[in-house]
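Of the protein chains in this complex, all but one are displayed in their positions.
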Amino acid sequence: MPLLRFDVIEGRSEEDLKRMLDAAHNAMVKAFDVPDSDRYQIVHQHKPNEMIIKDTGLGLTRSENVVVISVVSKSRTNEKKEALYRLLAENLETECGISPEDVMVNISENNDADWSFGKGEAQFLTGKL
Amino acid sequence: MPLLRFDVIEGRSEEDLKRMLDAAHNAMVKAFDVPDSDRYQIVHQHKPNEMIIKDTGLGLTRSENVVVISVVSKSRTNEKKEALYRLLAENLETECGISPEDVMVNISENNDADWSFGKGEAQFLTGKL
Partner (left out) sequence: MPLLRFDVIEGRSEEDLKRMLDAAHNAMVKAFDVPDSDRYQIVHQHKPNEMIIKDTGLGLTRSENVVVISVVSKSRTNEKKEALYRLLAENLETECGISPEDVMVNISENNDADWSFGKGEAQFLTGKL
């Protein structure tokens, strides 16, 4: 169920984008313990001037590789969220050469009734999920 | 008030997009019982590789017609949400030929203070709405 939006600066090849999405999905599967088919990813590619991502004084160096990942998910524990952040940063570095300083994540939580995966049904309410 | 984002794969005509938005709005008006002028819709068109929308094992068949609708709304009952899912699927099939298996919806709730419709005012707080 988690839905992930990736905001990135344009310029990556199709290959590189795929690798990024795969790496992020592997992090999600492991951190939130979801099935592999629980994959909902949307990419928004931007011109450089369409993204201004500073650092709140944390001393992070951002580059044109910066990735902002916005997650919508049912409630998860802090431990799982921290695992997600750690694994996203690790995987994106290992698989895609993206610096952990370029990976920003934010999560918005919702509830069982807030998802319909298809067929006009709320699968978390009907018991299908 | 509900704000709806539609993420779709590029390729629809202007005509088809309009029909999709109209069909979704009719579902919203009926399900959430809002006035016709309560219409806030934003479309994001994507290349096919920018959307990976699986099915959490539900056995849904996704096509290039897939539509992900992300709703931001004040709190609504489960009944209204379920009505929204059902009517969105129905209308998009009837009006646009989109399979109900291609319609995914998610909702994020917020509150009265979280909306300004214009003029720098929070209309749900000032009593104008």
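Here the chain labels run A and B in written order, and each chain numbers its own residues starting at 1.
FYI, contacts are C-beta pairs under 8 Å (C-beta built on N, C-alpha and C of every residue); 3 or more make two chains touch, one makes a residue touch a chain.
Keep in mind that what you see is a predicted model, and the values were worked out from it rather than measured.
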{"item": "Residue of A:12, A:25, A:39 or A:81 touching the missing chain in the full complex", "value": "A:81"}
{"item": "Sites on subunit B contacted by the missing partner chain, in the whole complex", "value": "1, 3, 14, 17-18, 21, 25, 34-35, 37-45, 72, 108, 110, 113-123, 125, 128-129"}
{"item": "On subunit A, residues whose C-beta touches the chain left out of the figure", "value": "7, 44, 46, 49-58, 60, 68, 70, 78, 81-82, 85-90, 100-109"}
